[in-house]
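Report on one structure; see the data block that follows.
Note that one protein chain of the assembly has been removed; the remaining protein chains are unaltered in position.
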Amino acid sequence: MSALLRLHNVSKTFRGLSAVTSVSLAVEPGAIVALIGPNGAGKTTLFNLVAGALRPDSGEIHFNGARIDGLRPDQVCGAGIGRTFQIVKPFAGLSVLDNVVVGALKRATGVAEAKRHGANIIAQLGLRPKGDWPASALTLPDQKRLEVARALATRPKLLLLDEVMAGLRPTECDEMVALFREINRREGLTILLVEHVMRAIMALADSVLVLHHGEVIAQDAPAQVVRNPAVLDCYLGEDTEL
Amino acid sequence: MNRGVQHYTLSIPTKGEFIDFIVLANVLVSGVLTGLVYGLMALGLSVIFGVARVVNFAHGELMAVSMYAAALSFAAFGVDPFLAAAPVAVVFFVFGYMFQSTVIQPFITRPDHAQFILLLAVAIIITNSLLIVFGPDARSVRLDYLLESIELGPLLIDRGKLYAALVACGAAAALFAFFRLTLTGAAIRACADSWLGAKVTGLNVKRLYALTFGLGTACVAVAGCMMILLVDLTPGLGPAYTLLAFVIVIVGGLGSMNGALVGGVLIGVSEALAGLLLAPSAKSMFSFALLIIVLLLRPRGLLGEKL
Partner (left out) sequence: MNPRAAYLLAALSALLLVLPLVADSYLISLATLILYLAYTGQAWNLMMGFAGQLSLGHALYLGVGAYGAAALYHHFGIGPWAGMWLAIGLSVSLAASLGFLAFRYGISGVYFTLLTIAFAEFARIGFDHFNWVGGSGGLFLKVAQRDQIDIFNLRGTPVMFYYVMLALAAGAFALCAWCLQSRPGYYWRAIRENEEAAEALGIDALRWKMLAIVSSAAMTALAGVFWAFYYNNLFPEQIFSIGRSIEIILGPIIGGIGTLAGPILGAALLTLIADGATELVAALGWDVPGVKQLIYGIILFAVVVFLPQGIWPALARKLNLSK
């Protein structure tokens, strides 16, 4: 089975500081992979490199058989990658539904079709009663759901989730996890997520990648990773309970 | 020009004539002196725009008000603009401080263009108020003791321009000293570097922004009192000077006080040259061309930091 997303020796330096150093990884289609590591480890940089917001200094990124490093973010979306942002970026002046319609327009032939698809997605994420609200009126958890809905509306093959669980209560977190598992199961959506919330990672991820100082220091199933001494050392801590 | 002095010719052909080297030199000197006054005006904007982050689209209009203030005090009370500069500057400082803290302050969190339009409205109000109160006729201030030019070798320097430029340099020096040598000045520079950092370290950012705006306005006040000696005053000067100030600040480099002065001199000289070599009405065309080029090729200007 060839990987859906493949990074090969990708590096990125900012003003002399190496944010990502020769990272290679592969994500199989239909898999859910978590990216963890301490702050400053390079996780969001890696996301931005895949999503086209940044250009790697060296290395290659392949998606679905084609090379995507160097493409613009909108071209990367066209290739089939959707993403959320760590700090949510809703279209504040538009309604919740319109926010998602913008995303849906990527693959839809017209506004009517986009609206239908959008309404569908909103319902899936439990935002239907708030469809007409201005996006600025939503609570943070709802804005996060909106962020996810918007990205899903573009019908991606790979979804990049950037700390989407942060700030959610445990029950809300569980709801999100259930949603992602459902979409992954039903449509085979591949997910790469950056997370700090271990509860979500343990429940969702097939495989966990650990990043530290811009390098991959471990890649394993969740149960193995949390026992990895190097990982415990740099990130999780000795008394980690899960 | 014929005073028994040797004529040097420089082969700058314009419309088939050759330019006398001395004429060129005099024009350059004149441009530099005028440019220093421009520089002071731009310094005010650099401080306001660069530090307090206010897109002061009413900058030139404030200068026009200052020019009217100087013209009025001269006409009504015979006060020399050189003397009027200080009290006018104080009044402008107070006005600037209050204006920033009451009107502009709430706009800091609003989108950029809102602030821009606010100041545009202020500019329109000022220009037309001046037009209504003073009428469209030109005014000027002529001081007897400035009529005689100063001879410096073969050069003939306009006394008024020289004194105005000296005052401009003095005011600029005072401002530089304030920023370098006082605690408040350092605090303001800290604000400019990092708004959040300044807040976190306990600096009263609101008060500092207001202070900065006041200082910038005071600069404009002094510049205006000097400018009245160099040009004739009409209400329409405001918008022209606003644009000129922005051109200078951008060419010189946003956030660089030195840049404002250097930019001012550069524009002063290029205007003078354009006036000499092309048609006088084309001189601002040159400034705009320079603005476009700088924006495209080097947006941080000559001395500004990397954007």
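Which chain is which? They are A and B, in the order written, and residues in each are numbered from 1.
Please note the rule applied: a contact is a pair of C-beta atoms (placed from the backbone, for glycine too) under 8 Å apart; a residue touches a chain by one contact, two chains touch by 3 or more.
Owing to the predicted nature of the structure, the values given are computational and were not obtained by experimental measurement.
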{"item": "Touching the absent chain when the full complex is considered, from A:26, A:102 or A:183", "value": "A:102"}
{"item": "Contact partner of the left-out chain, one of B:75, B:90 or B:285", "value": "B:285"}
{"item": "Selected residue (touches chain absent from view) among B:27, B:91, B:108 or B:131", "value": "B:131"}
{"item": "Of B:21, B:95 or B:116, the one touching the omitted chain in the full complex", "value": "B:116"}
{"item": "Those residues of subunit A which, in the complete complex, touch the missing chain", "value": "51, 53, 72-75, 77-78, 82-83, 85, 89-94, 98, 101-103, 105-106, 110-111, 114, 150-151, 153-154"}
{"item": "Contacts of subunit B with the absent chain, listed as residue ranges", "value": "55, 103, 110, 112-114, 116-118, 120-125, 127-129, 131-132, 136, 235, 239, 243, 246-247, 250, 279, 281-282, 284-285, 288-289, 291-292, 295-296, 299"}
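Rule of thumb we're sticking to: only the chains that are shown with their structure count from here on.
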{"item": "Inter-centroid spacing, subunit B versus subunit A (mean Cα positions, whole Å)", "value": "51"}
